[in-house]
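One protein chain is absent from this view; the other protein chains keep their places.
So, chain A:
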Amino acid sequence: MAHAATLDIRNLGKLYPVSGEPKPVLENISLSIKPGEFVSIVGASGCGKSTLLRLIIGLEQDYQGEIVLDGQRIIGTSLNRGIVFQEHRLFPWLTVEQNVGLGLLNSDQSPAQRKKAIQEHIDLVGLKGFETAYPYQLSGGMGQRVAIARALVNRPEVLLLDEPFGALDALTRNYLQQELQRIWEQEGITMILVTHDVEEAVYLGDRIVVMQPRPGRIKRIVDVPLARPRDRGSYEFAAIKEDVLQEFGDGKLAADLSVRRPDPVSAGEWHFAW
């Protein structure tokens, strides 16, 4: 079983240039995540929750404060941090098993170990029998399963999930939430889920971090002391969901849903060059 990581975020801040002027997208974020914990982050669009994940994975740099994983300051990407994006981002020219294998491309395992790990993780996400399928042959939900297997195959210490089920239909989404919980329990690793679906956050999280926008900061952290698997229809579940939703009650959520957050990829006129 993979070693689960402790993640410490201390006084984190991040500025983005908006029409020439640096504007804070994240301000004074402090959060300590225990090994094996499941933390949900909810917030309206523009609250910087995706930026926070991109900072933790290492796709964004230049921040103030500290992000420390097991005592080490995060610099750039690393194989011990995995991520699942909102779109599956599979390589369409590779089969399911080849896509999962990308996660092991730069690991130091032997070919036999790789083959075994790839098969284990395809089984883990319930895609046995689809090893040689191409992404165009998969449904959206299956594509996300492959993305989860790809992210987990190298046994990362922490898995980041950036609205992974946001583009799926409600039935598939519910089902994959159960599956994700099963995988989390089975693998015992730290997971951080960014979502705008409060029910999803309550269903999966040990704690729910509620963020508010402009600048993005933590408004409140809600504990979810419910036993798993959680019953979405129970009174306790509804009460916590209501409690979290209350945090959006000041009208900011509705107002900010229409504000598009700066697209981090195009923000810096980014170009691949050497």
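Note that contacts are C-beta pairs under 8 Å (C-beta built on N, C-alpha and C of every residue); 3 or more make two chains touch, one makes a residue touch a chain; residues count from 1.
The rule we apply is simple: contacts and distances are computed from a predicted model.
Since a chain is absent, check the UniProt entry for it and pick the matching name: "5'-deoxynucleotidase", "Sulfonate transport system permease protein", "Phosphopantetheine attachment site" or "Blue (type 1) copper domain-containing protein".
Going by its UniProt entry, the chain not pictured is "Sulfonate transport system permease protein".
Quick one: say which of A:Leu59, A:Leu226 or A:Leu245 touches the chain that got left out.
Of these options, the touching residue for the absent chain is A:Leu59.
Out of A:Tyr16, A:Tyr63 or A:Phe85, which is the one that touches the chain we can't see?
Of the candidates A:Tyr16, A:Tyr63 or A:Phe85, A:Phe85 is in touch with the missing chain.
Mind pulling the chain A residues that touch the left-out chain?
Touching the missing chain: residues 57, 59, 77-79, 82-83, 85, 87, 89, 91-94, 102-103, 105-106, 134-137, 265-266, 270-274.
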